[in-house]
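As you look at this complex, bear in mind that one protein chain is not there, while each of the others sits in place.
Let's look at subunit A:
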């Protein structure tokens, strides 16, 4: 272990706002505990509603200006998501392009944040962490050996459809069929509402569509809605797209791609594609099918 750096992780982040936006997507209710896992590849933050819904956001190490990891066992700790977002948000009030330094663990296992501005002013925070009582479940999309059924649409379109389905509420049936190629969202509760996304190669609603056989699963509306309800407008505008993948047991994975753009630096005028690729972060939601349903 490096004697000058006593931390398991010490990293520098340029774009705090990007991290705040990504974490905000996970905040579907007020009090939420999250599990942070550190590794050589980056940082994963997981929020879970046991047995119903799980969300993860990945911050790969390429997103950081510096990333020094030196733990032997991957550290895992619990932290309040709301507090983490509100604390990180405080650092966005700094106008100058200074990087946020994140270190773990402090003397009392805290997560330590520090941002030093020009002229020596600084913003600092110490967040207490706790030992997680449950390890988040590792959900995997079972694929029967073939390619799992999936489609990708613009995030804004998906969000709009799910917002509209609030009116019937309760449970939503998603049907993906190959002939004619389309996706149908159907809600019945106080009334019926059906929203259809017809696949048309010429139009730009779909980014991808992959379906060999018809499938249909039901999901609780409140969990489905959580996958898009908190996406900040800045991410929707960017419109990188959302991908929905269905496992054989009905497990739904919703994946949002978001750009975490670095704060513009005056010295950087050239465009570096590898850099651009590195500035993408993933948010994944796993929604379990509604168990009361009669569907397969």
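Observations on the model:
What we mean here is this: a residue touches a chain if its C-beta (ideal position, glycine included) is under 8 Å from a C-beta of that chain, and two chains touch if they have at least 3 such contacts; residues count from 1.
Quick note on the criterion: contacts and distances are computed from a predicted model.
Chain not shown in the complex: UniProt lists it as "Checkpoint protein", one of "Ribosome production factor 2 homolog", "Ribosomal RNA-processing protein 43", "Checkpoint protein" or "DNA-directed RNA polymerase subunit beta".
Contact with the chain not shown here comes from a single listed residue; of A:15, A:54 or A:87, that residue is A:87. The chain that is not drawn here is touched, among residues A:52, A:68 or A:127, by A:127. Subunit A residues in contact with the hidden partner, per the touch definition given at the top, are 80, 83, 86-87, 89-90, 92-93, 95, 113, 119-128.
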